[in-house]
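Take a look at the following structure, please.
Note that one protein chain of the assembly has been removed; the remaining protein chains are unaltered in position.
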Amino acid sequence: MIGIEDEKFIRGNVPMTKQEIRILTIAKADIGAEDYVVDIGAGTGSLSIEAAKIAENGCVYAIDKDPEAIDLITQNAEKFSVENIVTINGEAPEALEQVKKIDVALVGGSGGLIDEILTAVDAKLKIGGRIVLNFITVQSLASCLNWLKSHNNYKYEAIQVQINRLQNLGFYDMARAINPVHIVTAKKFRHNQAANVISISDAKIRNAQPVQIKGIRD
Amino acid sequence: MIGIEDEKFIRGNVPMTKQEIRILTIAKADIGAEDYVVDIGAGTGSLSIEAAKIAENGCVYAIDKDPEAIDLITQNAEKFSVENIVTINGEAPEALEQVKKIDVALVGGSGGLIDEILTAVDAKLKIGGRIVLNFITVQSLASCLNWLKSHNNYKYEAIQVQINRLQNLGFYDMARAINPVHIVTAKKFRHNQAANVISISDAKIRNAQPVQIKGIRD
Amino acid sequence: MIGIEDEKFIRGNVPMTKQEIRILTIAKADIGAEDYVVDIGAGTGSLSIEAAKIAENGCVYAIDKDPEAIDLITQNAEKFSVENIVTINGEAPEALEQVKKIDVALVGGSGGLIDEILTAVDAKLKIGGRIVLNFITVQSLASCLNWLKSHNNYKYEAIQVQINRLQNLGFYDMARAINPVHIVTAKKFRHNQAANVISISDAKIRNAQPVQIKGIRD
Partner (left out) sequence: MIGIEDEKFIRGNVPMTKQEIRILTIAKADIGAEDYVVDIGAGTGSLSIEAAKIAENGCVYAIDKDPEAIDLITQNAEKFSVENIVTINGEAPEALEQVKKIDVALVGGSGGLIDEILTAVDAKLKIGGRIVLNFITVQSLASCLNWLKSHNNYKYEAIQVQINRLQNLGFYDMARAINPVHIVTAKKFRHNQAANVISISDAKIRNAQPVQIKGIRD
């Protein structure tokens, strides 16, 4: 199963996807036992390890530009006895050239290159494959949604996840917030078959107006 | 894997745990292939079915007092080809008498009887077993936390989960809130071995004061 | 107007109500120019100062048990040229004895004595008066709601407020969470005239069951 506790990972100074975000990201990716997965901006490898345990007959490519991260991924893979992770010390999109056809792409860090990464991922992703992306900035999220809207062979859903942990203080439990994350899940279809993706035109933008105004005051 | 899409379940008028809450609940329950699970207030059976798919050599007892719910659980089990669900048309805590020793209890609806249900669940739960509860009211959550604090063989964590879905409106994506849910996860230890559970006394309440004041203004 | 920026207050090590929570708390208190206000657990005095500026012909009693807080309140009152604050270095409920009849009570820190504080506030609060309370723990919130439910001359509303600040990182804006706070606003009526307060019995608890189950899965 998924959801290794945060403190069980060897962490160093490399940041890590929090357990609840990790659980939702992996579940949305719908990974199968034979799947090939790429984890872009793999950090400590927490997503890679959860993915590798499910894709037991497949493989996870863990990409990170930071050598310290690569080292941690290797250590964590050993700690959790996971043998189907291939680490790639490099930066997306270039580093994706070393990757075969994939079923799933997990994108944690995009470094301001979300369009280029999505294009490179798309080139490797099989029909039926999934991309699951985590965002903490408005701009990266907006860029991603824009890319997906302009590719009519992708169907997506997007959520914002806000987790508050109740910290035990003896008799009391106090709510402590974790920074919210947006999770975007996109599925690849054959061209023009992602039926519910709406084509966009300037006319649409104006037409969206009444809806938006209605929304904002609702 | 977990996370069946909401609209794939046959629903009728019975309410259903939303996909993201379901994913987190099932992941926190840490279900094994041989586990015996009870789902209290099973509703449409969405949690039961996700649990039953994981506990493939075990069994899920799906309890609901509403005959319509029992009917839906049966239909959904058939739809998802799940054969290890036993439905119990009754009300917790009484209905728990029909259940064997369990590894996991999922508690969706408590109907104001959270203490009684926890006591009955405890009587059936193996050492090492997990209880995962979903709450939408302040009072049920507070009662549950109080029960857990007064049982020194349980260790718990609690989170609040707030999900906003981005609704696609052509060019725009608009945030739509889902009602927040608290998820409490408790693990059963041998007596006095849940080390981090703090014993409570009236003195503690007063002692908690500086912490609380610090917290509220932080 | 209300909403002094957080960094304008002299703070020391005393925690402070964040600007957005302060704005909502003061607005919900519906303070008038002639009002007498008590601020319990006044901390840096940020709420007291905002209240005192509105209650320009009235008075704000700022109660805190910490002498450092009293000192900060005095400094901040001077900084913001507010002259209608009376500081009381003591602990509620006892310290409330020094207070006259009041129109508004603001309760930031309750130190586990929420029932006693509400009872003491009630003794000083005029008919038509408002109590606005901030909570960060499940238990204090639950205690407060319980007290209000058992007093049929109070009508209340309660909200949870979660604020994320977007931190400017050059091209990007990243969401940073602030710990959520519950704000409870109660208005005092003549006995039995708070029409929408529902009387509670054990029967009610059972009757609430279908609603709750419906809620949790909705």
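In order of appearance the chains are A, B and C, and numbering begins at 1 in each one.
The criterion applied here is as follows: contacts are C-beta pairs under 8 Å (C-beta built on N, C-alpha and C of every residue); 3 or more make two chains touch, one makes a residue touch a chain.
Keep in mind that what you see is a predicted model, and the values were worked out from it rather than measured.
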Among the chains presented, those that the missing one touches: A, B, C
Hidden partner chain, touching residue among C:E56, C:D71, C:D122 or C:D173: C:D173
Chain not shown: contacting residue from A:S48, A:S140, A:N168 or A:T185: A:S140
Chain C residues touching the omitted chain (full complex): 1-3, 20, 23-24, 27-28, 30-32, 54, 145, 149, 156-166, 168-175, 182, 196, 198, 200, 204-205, 207-208, 211-212, 215
Residues from chain B at the interface with the omitted partner, ascending: 112, 136-140, 162, 164, 166, 169, 171-180
Chain A, residues in touch with the chain not shown (by the definition above): 14-17, 41, 43-44, 108-112, 134-142, 145-146, 160, 162, 179-181, 205-206, 208-209, 212-218
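Basically, only the chains that are shown with their structure count from here on.
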Distance-maximising chain from chain C - centres being C-alpha averages: A
Chain C against chain B, contact positions shared by both copies (same if over half, else different): same
Approximate Å spacing (C-alpha centroids) for the pair chain A, chain B: 26
Centroid distance [mean C-alpha coordinates] between chain C and chain A, Å: 40
Approximate Å spacing (C-alpha centroids) for the pair chain B, chain C: 33
In chain C, residues with contacts to at least two other chains: 112, 136-140, 162, 179-180
